[in-house]
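Mind having a look at this structure? Questions to follow.
As you look at this complex, bear in mind that one protein chain is not there, while each of the others sits in place.
Chains here go by letter, A, B and C, matching the order in which they are written, and residues are numbered from 1 within each.
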Amino acid sequence: WDEPLIFELSRPGRVGYTLPKPIEDIKVDIPEKLRRKSKLELPELSEPEIVKHYTRLSEMNYGVDSGIYPLGSCTMKYNPKINEEIATHPKVAYIHPYQDERTVQGALAIMWELEQWLKEITGMDRFTLQPAAGANGEFTGVMIIRAYHLDNGEPQRNEMLVPDSAHGTNPASAAMAGFKVIEIPSNENGTIDLEALENAVSERTAGLMLTNPNTLGIFEDEIVEIAKIIHKAGGLLYYDGANLNGILGKIRPGDMGFDIVHLNLHKTFSTPHGGGGPGAGPVGVKEFLKDYLPVPLVSYDEKSGRYYLDYNVPKSIGKVKELYGNFAVLVRALTYLKIMGRDGLREVSEIAVLNANYLTQKLKGTRGYSLPGKELRKHEVVFSAEPMKKETGVKALDVAKRLLDFGMHAPTIYFPLIVHEALMIEPTETVSKEELDAYVEALKRISEEAYTNPEIVKSAPHNTAVKRVDDVLAAKKPIVTWRMYKELKEKGEVDY
Amino acid sequence: WDEPLIFELSRPGRVGYTLPKPIEDIKVDIPEKLRRKSKLELPELSEPEIVKHYTRLSEMNYGVDSGIYPLGSCTMKYNPKINEEIATHPKVAYIHPYQDERTVQGALAIMWELEQWLKEITGMDRFTLQPAAGANGEFTGVMIIRAYHLDNGEPQRNEMLVPDSAHGTNPASAAMAGFKVIEIPSNENGTIDLEALENAVSERTAGLMLTNPNTLGIFEDEIVEIAKIIHKAGGLLYYDGANLNGILGKIRPGDMGFDIVHLNLHKTFSTPHGGGGPGAGPVGVKEFLKDYLPVPLVSYDEKSGRYYLDYNVPKSIGKVKELYGNFAVLVRALTYLKIMGRDGLREVSEIAVLNANYLTQKLKGTRGYSLPGKELRKHEVVFSAEPMKKETGVKALDVAKRLLDFGMHAPTIYFPLIVHEALMIEPTETVSKEELDAYVEALKRISEEAYTNPEIVKSAPHNTAVKRVDDVLAAKKPIVTWRMYKELKEKGEVDY
Amino acid sequence: MGKHYIPNSAHKEEMLKEIGFSSIEELFADVPEGFIREFNVPEGKSEYEVFMEMNEILSKNKTVLEMPTFLGAGTYFHYVPAHVKYLIERSEFLTSYTPYQAEISQGMLQALFEYQSLIAELVGLPVVNSSMYDWGSALGEAALMTVRLHRGKRLKFVVPKHTHPERMQVLKTYTRGANLEIVEVKWNDRGQVDLEDLKEKVNDAAGVYVEIPNFFGLLEENIQEIGEIAHEAGAYFVVGVDPTILGVVEAPGELGADIVVGEASYFGSPMNFGGPRAGIFATRNDPKFIRQMPGRIIGMTKDAEGKRAFVMTLQTREQHIRRAKATSNICSNEALVAVAAAIHIASLGPKGMQELGEVILKNTAYLKKRLSEVAEIPFDGVNFKDVLVKFEKPYQEIHEHLLQKNIHGGYYVKPHFPELGESALFAATETTRKEWIDALIDALREVL
Partner (left out) sequence: MGKHYIPNSAHKEEMLKEIGFSSIEELFADVPEGFIREFNVPEGKSEYEVFMEMNEILSKNKTVLEMPTFLGAGTYFHYVPAHVKYLIERSEFLTSYTPYQAEISQGMLQALFEYQSLIAELVGLPVVNSSMYDWGSALGEAALMTVRLHRGKRLKFVVPKHTHPERMQVLKTYTRGANLEIVEVKWNDRGQVDLEDLKEKVNDAAGVYVEIPNFFGLLEENIQEIGEIAHEAGAYFVVGVDPTILGVVEAPGELGADIVVGEASYFGSPMNFGGPRAGIFATRNDPKFIRQMPGRIIGMTKDAEGKRAFVMTLQTREQHIRRAKATSNICSNEALVAVAAAIHIASLGPKGMQELGEVILKNTAYLKKRLSEVAEIPFDGVNFKDVLVKFEKPYQEIHEHLLQKNIHGGYYVKPHFPELGESALFAATETTRKEWIDALIDALREVL
């Protein structure tokens, strides 16, 4: 249905709040030039109206609890409700970050214990839990690389190597840290081209940012050689944890030669994504890099049996976020880890990989979709709709939109960039066989439609609250707030 | 959409739980004849599937947060979320009813404090919070009446008077308590016919059960005379609290001469109805009846400053429910009362009455709907679709179903019984003027349709997940469990 | 003062004017003079103030999470998976009314149909209503139903003396109006129903009742025999059951029960100081029984297009239609509690139900074994959750000592059954931890 903007629901005089009265009615004089004189055009609604508005909006949104959500590289797994119950506990919500450590031993214990789990899971020696998200973690990691080389008297190491299949955040984070980004091509298997890598390294090499399994869902089986090349060249090996779900509980980045790792707790560790955040992107490093981590770390003093915030990090890169990270997200992740345990974590990656390969094999050979790269996948698979596009004009975007008509979320599309018309599907371990079968069925049906009645695919979606959304118009005529909308509306420049 | 039954989603081997292991693996021998041998045919699903199933089911349901819900006599007002937050607090959830009183002083304080509020609001002297719902409260009340008369040596008082406009629970509760039910007719104003009442009372009269405002939403303005007649005849006056929202914070049943009151916390006091319960139906009595209340009561010992469960109720009728009532519901009601306070409670009834009269006046005169009884209403209004039925064949039921097409909940229909083709509308104070306007608009539009295109109304609803549901078939061929369904399905006796 | 809940507070004058009234008072003009008054209750407060106030009051409770607790006796600390609470708090369920308008209430209707179906599988009877208030009120209704099944010609209902005292009290209140006589059968030296005594008392009974497990936590070993005795005497057989046992103990329907009652809220709900709860009510698939059933029932049917749909059914039994002649006065029931139970049961599945029963049996056995080290266990047999323990000392003394040790002891039985001496019920469930029991036994040793 159509839900008006909250501004359009406003009626003067209504209130949606109650506030306590001031302790004493002291008159406080705000300097005249600072007093608010401009009108505060906020909506006026009662609480029942606000609740109805957002309840309706929520019903116009698709989440993991709504159905399959196989967004490649995003690991949209089920978010256990026990995580929410613990993370919204008053003992989590109502503590201040600057409280005396003696009054927040529970919070510090949670952070410390989470770090121990993450260390063992990744094979790293020390973690910061501060980064708010994956990209924030990447930035932390490359800043550590930067600090390390500077500290070693190698300021010339200003080149960060990034495979052409990498997430966009990798080059962006490297650039933010001041690195020049060198792209490394993939070979026909979909993995890093070793020769190109050899040719790219030099005394300017700061490091290589890599995901493994990579964004095609393919395990970089030459990882030992890759690590050797980078380390020999004096660079560091950075692990982008976005795809950790493919090896969780079985294989450790640290064992593969990685020096730095970031994790996405909102992906691999089941914390909800909240429509785009909050996430959490802890960064782990090998022993020789721990002095570069952001402050504070969480440490444990055996003698007193006390946890404490440790600001004694000699070469720290500083802070990448205020305070200690997205604490409530950390609580969720630890809850998950304790429930899963060693056996559960391994089951996660095994079934995630089983599900991805099941889908791969079931869909493989369907007209219009090709399967670039090696067949054996880990947690995700990338098909290409290029044949379909050539033969019928139906693009990956159309396929994605048509899937929505079947009540299913689309895969990630047009990524990785090295696959044209990419459909990047990551089912995760928390979907059922029936859901996988239904997804394959839907993709097959769309293929059939593309070859018999392409229009129905090209004009999809048909069964959604809104029809295909015009994003070109959105960029051409930016309207990003009610204020901008009103202005254009008054000028008669918009008819929507 | 169509959501399968949870049994149909089952796949052998899946589990949706984890249980702790036993403390010790002791072998316990259940006697052979008691050991379960029959198959336990429960569904097997994982937690993500269960969550998706019930999330989808919830999306196929309409609640107060979905839109206007003007179900007459049900007072479907907004359920404040703070009530939920407090009522689901661990300090509410995780206490055992038999705990030592010293460890549940908070719980007892809540019950005691709630009683003080309810006493002042109703003008009663003592309350039991035990009844689980309105009807359970009624039963409590009439059992008290019974006990009182027996105690006074008047076992012949076995007639309970009930107006013809009363809720069905009134006669049903009276009958359960062993009373003969005498129906009192209403006059043309929609209020009790005094003469008929005079004629009905006798030395067999146990009491009169009355709502005020009554189910037509009309204030029984001759309540003083009614009370006199009943009391003079030796009967007791019972107040059915279903309609308290019409006088809340302004008028007290106790002042009007009522001896016993039950309240519906899930109506007047904003606790959610949960699709049919849990509710709470506290019963209050005047001083002279307090020794008949169920055990235990909650008392306060000033000397020790302690609350305690008081089993010292000499002539108690016993228990009408296990333990102390729907405690978590009581917590919600007290939270609401504290926020509303004296001023807020009065505002509730004033705006509830304003809204009902606004709707009455706006709808009045619309073709097909008549307005039986006096025009001035309290919290609700009953229109009759009898003219419409006569003139177009469109019944109250059809009007109700057609409203669903506009995304609105129907009013209560065919009640009270004294109004033919009744449409009983109670907006409550928590709906907005725009919602009222839209509701009136919808009812007017349906009237227009009835006179121009009656088929569209008669075949409504059209925009709902299922079309009009065949309740005759449901009664003719009862299928109330999966087990019954399977049997009939196997026999080929159902095609659905 | 809660104006944030009342949108039209801001529009009084505008609305009054539109409908030709000049003041709110005018809307109350039909109220006799003198009735409208100021109430002597506090002024409204902000949400924050009330939040703090309620938190402060609640802080005076000590929960079972903070204090090992061995209380059972009809209320048990079971763990409810978090997703159950999460789902029933979705506002479409939480804030809906009884599903009168089936077409926009399919979600709640189907959820309740599933509840009925799951209970039917557990108890072994195919007809289930969508809940009573609790086990006790379900028992009261069951007794009344046996009378109706006898067309009021039998007015005696036979129950074990060791029926739970709370339920016994409710039963008596419920059946007083119908002048039903409640006859109590003795227990034997093993804490089980005395079959000889039963045989003597069963004549002319409308119904016979027994519980699984009984008040002492024991499995009644002769359920089937009791049913046979009842049926031979022409009485209906009513079984009350703690449904958490039904993964390991045979369904009462298979043991001969005509009506099964019990407590559904052991699944899906926390203890909540005793409420809300939800009573199970199930019976045979026989029109004679179905017609006499109390309570709301959800049925499957189809819609105008032949599609499967759900609806409240068999309403002609109910108060809003039958009024004084209804099978019960019940209207609001415990729907959401029932849905919570359904979600919990569905989450367990057959394997989980069995495992739950076994874990509780084993934990109870462990508790019993350890208690037997320090006190007398009067009855042998298989215990489920509750264990009756008899002490030499006044139990109140023991209780005080345990409290001081931050342990909450058992339920004092003497007030209800003085013949059992200084006895108490101590209970275990799947949530009971070894260290709690260790601490209990240590503390008991100190005081005994």
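Points to keep in mind about this one:
The rule is simple: contacts are C-beta pairs under 8 Å (C-beta built on N, C-alpha and C of every residue); 3 or more make two chains touch, one makes a residue touch a chain.
Source: prediction; values computed, not measured.
Shown chains touched by the missing chain in the whole complex: A, B, C. The omitted chain makes contact with just one of the residues A:Gly134, A:Gly207 or A:Pro372: A:Gly134. The chain that is not drawn here is touched, among residues A:Ser173, A:Thr205 or A:Asn243, by A:Ser173. Along subunit C, the points of touch with the absent chain fall at residues 4, 47-48, 51-52, 55, 59, 65-66, 79, 81-82, 86, 89-91, 347, 430-431, 433.
Interface residues of subunit B with the unshown chain, by the touch rule above, are 11-21, 45-49, 51, 55, 80-82, 84-85.
Methods note: only the chains that are shown with their structure count from here on.
For the pairs B-C and A-C, the count of C-beta pairs in contact is higher at B-C. Averaging Cα coordinates per chain places subunit A and subunit B 47 Å apart. Each chain gets one centre point, the mean of its Cα atoms, and the points for subunit B and subunit C are 19 Å apart. Touching of two or more other chains is recorded for residues 14, 47, 51, 55-56, 59, 64-66, 78, 80, 339, 430-433 of subunit B.
Residues of subunit C in contact with two or more other chains: 1-3, 5-7, 9, 11, 44-47, 81, 83, 85-86, 91.
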